[in-house]
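Every protein chain except one is present and positioned as in the full complex.
Right, chain A next:
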Amino acid sequence: MWAFVTRRLLYMIPTLFVISLVSFAIIQLPPGNFINTFVAELRAQGQGVDNAQVRALEERYGLDDPFLVQYGKWISGILLHGDFGQSFQYQRPVSDLIWDRIGLTLVLAVCTTLLSWAIAFPIGVYSAVRQHSVGDYVFTFIGFIGLATPNFMLALIFVWISFRYMGESVGGIVSPEYADAAWNLGKVLDVVSNLWIPVLIIGTAGTATLIRVLRANLLDELRKPYVTTARAKGLPEWRVILKYPVRMALSPFISTIGWILPTLIGGEVMVSIVVSLETTGPLLLDALSSQDMYLAGSFILILATLTVIGTLLSDLLLALWDPRIRHAQTAKG
């Protein structure tokens, strides 16, 4: 097992290298060098920029160097000093801007995953074990609605409902009265109470998918001979089902850890804009449209890295979950 873990960690290095190259290439993509754009922008805003300042910037980013040298400066800045460069639009270091948002995105991802599991597991098991029951049809119907409704639409409906009937405006993760307060129980409760709506909205489609997958897998597994063997021992029915076929059908749950982050970021942009959450999605969108390339590149780098880590985690958990995977991997290494 440890050999497997080590090997998987080593495999990450080339992957991360390629990811960082691509992220940097994105930074370099806009035509012209960005210092010209920056200077032009400052001038347009009526600020004077002297040549010394421009040269200092050019020096710092090594704009006259070849691509790989520039890349080397950029990546070593990140690795050695945590320096992701400067956001032109906000006139602040990128690292000041992103960490809060990435933290919030991660919290959202973890909460969404846990909530979808908590909802999908009992419903999926019930729908498979009681196939063709009224409950199964009801859940299937609700599930399809969940799949078919766009998230931003759900978000709008939620905002409207809470405004109309509860008289409070949904928005932000931290309510205004706690904005500057230090972390205490009240603030935590406040965050939780603001978080559940976006979590629910973002989680619907994923939850509906998970229910479908679990139901289909479990239906397959329930007919397998090993289930009959377990019944023939005299075990109670619920124990037969939970210990054997459910165990086999659960692997997709673990795989979700690997793909939750990319789908979340794709799916949350609209929702976050609607309920004004300060997550990565809106800022990334903003950075891309205003060609704030250091900001955009840094987001892409960090999110891609987190996705790679998510995939690694889900692979390791799968190996723990299913001895066949573990042994196949060990035999290979």
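One rule holds in what follows: contacts are C-beta pairs under 8 Å (C-beta built on N, C-alpha and C of every residue); 3 or more make two chains touch, one makes a residue touch a chain; residues count from 1.
Just so it is clear, contacts and distances are computed from a predicted model.
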item: Listed names "Mycofactocin biosynthesis chaperone MftB", "ABC transporter ATP-binding protein", "Succinate dehydrogenase/fumarate reductase-like Fe-S protein" or "sulfate adenylyltransferase", matching UniProt entry of the absent chain; value: "ABC transporter ATP-binding protein"
item: Candidates A:G82, A:G103, A:P150 or A:P323 - the one touching the absent chain; value: A:P323
item: Sites on chain A contacted by the missing partner chain, in the whole complex; value: 223-226, 228-237, 243-244, 247-248, 321-324, 327
